[in-house]
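Below: one structure in structure tokens.
== chain A ==
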Amino acid sequence: MSNLIQGKKISIDPITRLEGHGKIEIFLDDAGDVDKAYLQLPDLRGFEKFAEGRPAEEMPQITSRICGVCPGAHHMASTKALDALFNVEPTITARLIREVYYNLHVFEDHILHFYFLGGPDFVVGPNAPKQERNILGVIDKVGVEVGKQVIEIRQRARKLIDQIAGRAIHPVLGLPGGVSKQMTTEIRESLREFSKDAVNFAQFTLKIFDDIVWKNATYRDLLLGDVYRCETYYMGMIDSNGHPDFYDGNIRVVDQKGKEFITFEPKDYASIIAEHVEPWTYVKFPYLRKIGWKGFVDGPNSGMYRVAPTARMNVSETMSTPLAQEQRMVYEKAMGGKIVHSVLANHWARLVEVLNNAERIQQLIEHEAFLAPEIRNMNLGTPTEGVGIVEAPRGTLIHHYTADANGIITSANMIVASLANVAAMSMNIQSAAKAFIHKGNVDDGLLNLVEMAFRTYDPCMSCATHNLPGKMPLQVNLHQTGNATRSILRSSDGTIAETKINKEPNHD
Partner candidate 1 sequence: MTEKTTLFLCRCGTNVADFVDLEALEAWAKTNAGVDHVYTHDFLCAPAGKEFIETTLKEQGSKRAVMAACSPKLHLKTFEDCATRVGLNPAQMSMANIREQCAWVTPDKTQATLKARSLIQAALNRSVLQVDLPSQHVECKTDMVVIGGGIAGIEAALQAAEAGRKVTIFEKEISLGGEMIKVEDLAPMSECAPCLLAPRLSAIRENPNITVVSGATVTDVLGFFGQFTVIARKKARFVTDACIGCEACFEPCPVDMQSEFHLGMGTHKAIYTLFPGSVPSAAAIDQEHCLHFQGNECQACIENCPFSAIDFAQKEEIVEVQCGAVIVAIGAEVYTPKDLPRMGLNGKSNVFTYAEFERLTCSNGPTQAKLQMRNGTVPQSIAVLHCAGSLCSDGLSYCSGVCCVNAIMAGEIIRKQIPEAVVYNIHDRIVFPGAEAEHFLQHQIQAGTRMIACKNLEQVKIAEQANGKINVTIPGQEPLCVDMVVLSTGFHLGDKAKQFASILNVELDPHGFFKSDHPILNSTGSVLDGIALAGSCLQPSHAVQSVTMAQAAVGRALSRLVPGRTIELETMISNINPDICAGCKMCISSCPYKAIRFDQEKKSSTINEAICRGCGTCAATCPSNAITARHFTNEQLLAEVKGVLHG
Partner candidate 2 sequence: MPKVKAAIYWCSSCGGCDESIVDLGERILAVRELVDFVFWPCAMDPKLSDVEALADGEIVVSLINGAIRTSEQEEMSKLLRRKSQLVVAFGSCACTGGIPALANLKSKASIFDRSYLHSPTNVNPDGVVPMEHSKTAEGYPMELPAFYDTVYQLDDVIDVDYYLPGCSPNGDMVFAALSAILSGKLPPKGSVLLPDVALCQSCDRNATKPETLTITEFKRLIHVQADPTQCFLNQGILCMGPATRSGCGYPCIQGNMPCTGCMGPVGSKDQGARMLSALGGVMEGESEEQIAKALDGIPDPAGTFYRYSMSSSFLGSKRKEVKP
């Protein structure tokens, strides 16, 4: 690689194996080392605006189209926002059905990430050739038998979701004050069988993580190392006795030391969280209003906070179910204490949650009201304003609506899980780039290690810009002032090739 001269730019466009469209721009200083790196999300759909004028009861099915990978999260947050908007308490049966559905959804979505999207970086290895770093590579690594099991457990989960919520991609069960469909004994029977196997499968996956990732020195160093570490605030939902809960509870924020910064109720989110706008990306950057936006820096006086599995662990003490709590202690002991800053730890925390989901389903379906016919509380108040918050697989998800007396949406505001992590991702990408790019030398390891910085968050760019459509594979463009940009291409067989792109990006 020739020695690159002053004012270089590296574009990684697009980033792959995530949900949504992303691009990374890396700018080199004179010496060819990394000066700045930015994660750019180049699209917008405008859900918040075209929600206006829609009947409130249609929002759960409209907003689930913000993300096809976690439609259940938006559907549930939206449904809870409608409960608040119409000032109606869901019946106990409705709440049970919603929680069973939602735990099923998080369970299969977490598995999708570990085995299909982010996990391959680990399971197959960060510098394995690109065409192996996907589900098929994972199957080769863990064996076809396990691969079949993975596909089968996910299919069973999605079959059950079809029966409870009509369909897995874009469910239909949520209504203000309840759900649309009553449960049957057959569904409960298959849920019993399923949750038993799910608990085993979760423990089995944790064992895989232990064998393949934790027991492998290089991965452990990455896990514990500083490259993927940044010390931000953490936010997550906790139930009344402090356990992390996906469906309901208050939101707690802890600082870098793990000390509680604030716990707030969903309706007060806007006084706690603010969003910062940059001209070069369609995504907005949420931060803690009281501390303020200080740019892409971590530390106690930067309002940046993170969500997602590690965050949920950091804000809570213990898990709500026994087996998961055991695994949490193993995780905390290994990661050195309660507060964990390593980004890659998300993979592990995510698997602890998978176990928690499976156990929660077992508990919920045994409740005697689960099969009752009272699935809706019909006395709705006149709608005014309502906030609904759930923990999406990728973190705290907020829906906030106002409506007129006729129940027509007059305004909508949504803060999406991955949104909070985008700023942190940019930091991680920048630190990874700085760690691996010297003197303008570019190698394949860089590309993947940089991508790992964002993949671990299991980011959902569609959610991030709720907003955001798909994306393109990774391609690095080296911008050299004064003449043609050199494009370093990582093609499908992993070879690196260089071509000239005559399109001269303007520098005005």
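Convention: contacts are C-beta pairs under 8 Å (C-beta built on N, C-alpha and C of every residue); 3 or more make two chains touch, one makes a residue touch a chain; residues count from 1.
Selection rule: all candidates are chains of the complex that A comes from, given by their letters.
Values in this document were obtained by computation on a predicted structure and should not be read as measured data.
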Touching candidate for chain A, same complex, options 1 or 2: 2
Contact set on chain A toward candidate 2 in their complex: 9, 13-14, 16-20, 25, 27, 35-36, 38, 40, 42-46, 48-50, 52-58, 61-62, 65-69, 71, 86, 112, 116-117, 130-131, 133-136, 148, 151-152, 154-155, 158, 162, 165-173, 175-176, 180-182, 269-270, 273-282, 284, 286, 289, 293, 295, 376, 378, 380, 400, 406-408, 411, 413, 415, 460, 462, 467, 469-475, 487, 489-492, 499, 505-508
